[in-house]
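A short write-up of the structure that comes next.
Excluded from the complex is one protein chain; the other protein chains are retained at their positions.
The letters A and B name the chains in turn, as written, and every chain counts its residues from 1.
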Amino acid sequence: MSRAALLVLADGRFPAGGHAHSGGAEPAVKAGRIRDAQDLAAFCRGRLHTAGLTAAALAAAAALGLDPLRLDEAADARTPSPALRATARRLGRQMMRAARASWPSPELEALAAARPRGAHQPVVLGLAARSAGLGPEDAAHCVAYETVSGPATAVVRLLSLNPFDATAVLARLAPEMDEVARRAAEAARGGFGELPAASAPLLDITAEAHAAWPVRLFAS
Amino acid sequence: MHIDHSHEGPAAVSADATRPDGRRRALRVGLGGPVGSGKTATVAALCRALRTELSIAVVTNDIYTREDAEFLLRNAVLPPERIQAVETGACPHTAIRDDISANLEAVEDLEEAVGPLDLILVESGGDNLTATFSKGLVDAQIFVIDVAGGDDIPRKGGPGVTTADLLVINKTDLAPYVGSDLDRMARDAAAQRGELPVVFTSLKGEDGVGPVVDWLREQLAGWVA
């Protein structure tokens, strides 16, 4: 595996659309559930162990070579919110564009042709990792990290939170990200029956109201 | 590894000049510039001036609302299916320069839904003087400033003013009231831009957007040639 390829894929500047999404942080800020760095840490920790673990395992499974269309179906069953399904597919399509330009492969082409409106983003990311010669742990790490870095970046903009505090939140979560990535990859090796389905009720609930806001900074 | 540009798949990887079916795609023109300089009004005026002869669509990039898209809808310059809003996560320059994926999706969706199109106008969210469009997203870009923003803006330069394919200095009707010196702006702009064109507009007047329309026609002639 190429460790540098992992850095390219995990870079927040990888042009796959993530910058326009807050990972549920925008409605949480508005509801007063995130007011400071401590709240941000609790939010990120909860998201990491729920939606993060589930997505990381999907990505790890795709990186391992499990059928991406079945994984896409598994992702649908794990995403009860239509707003979040739409977001996952939109981001999947954007990830696909960047992945095909960066690490073209027949597997990416096949998934792009089968899901022209986009497959769930973690599935595409996992396949991108596979095309880049990366393994399931790498893909899971990538997803675990973006699960928390997205909200942290968004909260810096939404609350004018001190960016050093936000980065410290991420740094303190690093051991838990490693653990989530390890568990995700292990589950992926167990096949479809072992894939986790951890979910976060507030993320599912608030995503719908947020999608209907007339004025918002982030797309999700 | 060689990147394949023939596009068997459903979506183009970059801003190639042909659509996946081999036809030439629409000319994509970006409009950037500071908040309040008249980007949306220019887009509206261009649509009104050209919509009978060209098939046009618009992508807006609002900072935190869909107001620009809604302004265009309210003023009925184009039917709603020809206007798409992209959300930019508080970073409008990122969406037009660093991570253009959402905007590319929008222009391709428009071509698919209402195409074939001759022209797609991509309007940036109002940002600062450094915001420019990626060449992966647009074929040409217009930078819109206005006389009320200060007549020293052309002198100050910045990537928008110096490198845009067309610099529009808008709201010339306000110059006497805000004490802006149009001659000085023209001289400074020429010094910054060399051969690149500069036009002055006042959208209040009859055919106020005319100079921009003329420039666009030249671009289109070059594009389909």
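What we mean here is this: a contact is a pair of C-beta atoms (placed from the backbone, for glycine too) under 8 Å apart; a residue touches a chain by one contact, two chains touch by 3 or more.
In this section, contacts and distances are computed from a predicted model.
Q: Just by its UniProt name, which of "Oligopeptide/dipeptide ABC transporter ATP-binding protein", "Thiamine pyrimidine synthase", "Spore germination protein" or "Urease accessory protein UreD" is the chain not shown in this complex?
A: "Urease accessory protein UreD"
Q: Based on the whole assembly, the unshown chain contacts which displayed chains?
A: Looking at the entire complex, the absent chain's contacts are A.
Q: Quick one: say which of A:Ala5, A:Ala56, A:Ala74 or A:Val143 touches the chain that got left out.
A: Spelled out, the listed residue whose C-beta touches the missing chain is A:Ala74.
Q: Touching the missing chain, which residues of subunit A?
A: So the residues of subunit A touching the unseen chain are 24, 28, 31, 33-34, 39, 41-51, 53, 73-74, 76-83, 85, 176, 196-205, 208-209, 212.
What we mean here is this: only the chains that are shown with their structure count from here on.
Q: On a C-alpha centroid basis, what's the spacing between subunit A and subunit B, in Å?
A: 32
Q: Can you list the subunit B residues touching subunit A in their complex?
A: Per the stated touch rule, the residues are 1, 3-4, 8-11, 13-14, 63-66, 86-91, 94-95, 98-102, 104-105.
Q: Can you check the complex and tell me which residues of subunit A touch subunit B?
A: Contact set of subunit A toward subunit B: 13, 15-22, 90, 93-94, 96-98, 100-101, 103-104, 109, 112-113, 116, 154, 157-158, 214-219.
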